[in-house]
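With one protein chain held back, the other chains of the complex are shown just where they sit.
A, B and C are the chain letters, set down in written order, and residue numbers restart from 1 in every chain.
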Amino acid sequence: MPPNTLTTDHAPEALAPSRLESFSDGVIAVIITIMVLEFKLPKEPGPTAFITEVAPTLAVYLLSFTYTGIYWINHNHLLHRLKRVDAPILYANLLLLFCLSLLPFATSYVLSEKFNSFSVAVYAGELFLSGLGFVALSAAITRHFYRTDTADPVRLATQKAEARKGVLSMALYALAVPLAYWHPFIAVAGLAVGTLLWIVPGFMLPASRHTV
Amino acid sequence: MPPNTLTTDHAPEALAPSRLESFSDGVIAVIITIMVLEFKLPKEPGPTAFITEVAPTLAVYLLSFTYTGIYWINHNHLLHRLKRVDAPILYANLLLLFCLSLLPFATSYVLSEKFNSFSVAVYAGELFLSGLGFVALSAAITRHFYRTDTADPVRLATQKAEARKGVLSMALYALAVPLAYWHPFIAVAGLAVGTLLWIVPGFMLPASRHTV
Amino acid sequence: MPPNTLTTDHAPEALAPSRLESFSDGVIAVIITIMVLEFKLPKEPGPTAFITEVAPTLAVYLLSFTYTGIYWINHNHLLHRLKRVDAPILYANLLLLFCLSLLPFATSYVLSEKFNSFSVAVYAGELFLSGLGFVALSAAITRHFYRTDTADPVRLATQKAEARKGVLSMALYALAVPLAYWHPFIAVAGLAVGTLLWIVPGFMLPASRHTV
Partner (left out) sequence: MPPNTLTTDHAPEALAPSRLESFSDGVIAVIITIMVLEFKLPKEPGPTAFITEVAPTLAVYLLSFTYTGIYWINHNHLLHRLKRVDAPILYANLLLLFCLSLLPFATSYVLSEKFNSFSVAVYAGELFLSGLGFVALSAAITRHFYRTDTADPVRLATQKAEARKGVLSMALYALAVPLAYWHPFIAVAGLAVGTLLWIVPGFMLPASRHTV
């Protein structure tokens, strides 16, 4: 086997993350805006029809937009110190994008079903899946750091803390499935907490990440 | 706390603006073109049906396209000297993108309601929101310059002038809400003036910006 | 007026073309693929229904895709030696993107009207508009070369040749409008010639461009 089969973080054979980033940006840009096509003109003129017919779609859109936006920001942080990508990272990223792309539909469903138990459980399941995609991508990156000998202690500490945070919100999302059958709104509160953890990207991570 | 918690404009921890730009480009590209899906083939052949059925959609599309295009150009200018981005910038940018994504619908609404008072007020409100998103992003950038000690006088003067311009057009948009109930077309004129300020990106800004 | 009001091609104030490119790529990517949403499943199973119901949409899609693809390639060539962009370039580019975004609809219209005189005239008008957008962008770039003292003879010769080619196809497109009322298929032939000129980007341009 020739010596260049040994990949390092700077091996010319390995792909740079630029296309992974631009492709993910494109996919998330479509996901985050595609719901504007759902806006329908109200059937009657005037404020009442506008509020009763447009407001629910607007609420769904705002929710999905916020959720997807938070994921985009954390995806941004997750990838930004990566110099090279490998196949497992590319596939884990595709898995995350797939899960995220189902969010607008799940949000739409939970609102159209007026937060009944089953719809909240479906929504919690979708958040669980997205969390799983994120943790899988994080794990693929940690594995890559080990394989390319670029696993310095600072990076590893950040990766570990982020994975722990990811598993914690997945636990909250999983817990929300049975909770939805006991009391949907307590389940929704659990989902909200699991998501709020991610609003400040550096929260629960080592100090050097707090600054960004 | 380790020394690298002190961020500067070049701290390796901080994110570069490249993904903020490419994501915004993607979102605005979807917003600006998604309305072409609204074009329907006229029900009858010949020029009359073409003009009466296609022209209104075309007018709405042209208006939204122009407005979104102006925002894109000013967004371009706002970001182009930024070396690093932080979480408040990312969130303010998401807010701006959210507001912009509602423009096609608001334009569609005001035209379908034939510029009645309520619809013009809604449209003015939407322009006000987009202006707010732009001013919020500008403020987040100014704050970033201060926090990273990169707030040189030229930058600050530009930022201040741009914020002043933003607040001026927001005042015009806010004024248009009551005006719409007095006389919708005077309100529309106010909205047009608030927007025309932004056609030449360097207008009302310090000299070095006039050149671009 | 301070000395930095004098822009050069490398003035830090001026915007780099990277976002112009990525935004245009995003808009053209949406334009070129959005028509796949028009594909409807045939109402009956089997080859006959598939061919009669799917084939026309496929033909429209292939035509629009090809046309937009040719524009994208020439846009690519037009911009690639530009180091900085200014406001007229940004607006001319928006004009071109606007015109291009109407192509799928115009193609759809001419096919649904079975190439009658009016529809061919509309299609010729749309191609004329797109050509105008391209020539306007080319002119804005030439003006930029002069203003930034980067108008070396090779560049100018290329710009001039490209503008001449643009005006020639616009003349063919304009001629097709009256021709459509005489004989639609001769008009279509004129449109085809006007477009074929652009398939090889370097055709009719000075030698150094032939190589790419």
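Going forward, contacts are C-beta pairs under 8 Å (C-beta built on N, C-alpha and C of every residue); 3 or more make two chains touch, one makes a residue touch a chain.
As the structure is a prediction and not an experimental result, all values here were calculated from the model.
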Contact residue for the chain not shown (choose from A:108, A:138 or A:169): A:108
Touching residues (missing chain, whole complex) on chain B: 22, 26, 29
Touch list for chain A against the chain that is not drawn: 1-2, 4-7, 11-16, 18-19, 22-23, 26-27, 29-31, 34, 37, 86-87, 90-91, 94, 97-98, 101-102, 104-105, 108-109, 112-113, 116, 118-119, 122
Those residues of chain C which, in the complete complex, touch the missing chain: 21-22, 25-26, 28-30, 32-34, 36-37, 39, 41, 45-47, 50, 58, 62, 65-66, 69, 72-73, 76-77, 80-81, 200-202, 207-212
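Going forward, only the chains that are shown with their structure count from here on.
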Centroid distance [mean C-alpha coordinates] between chain C and chain B, Å: 26
Euclidean distance of C-alpha centroids - chain A vs chain C, Å: 37
Sites on chain C at which at least two other chains make contact: 22, 26, 29
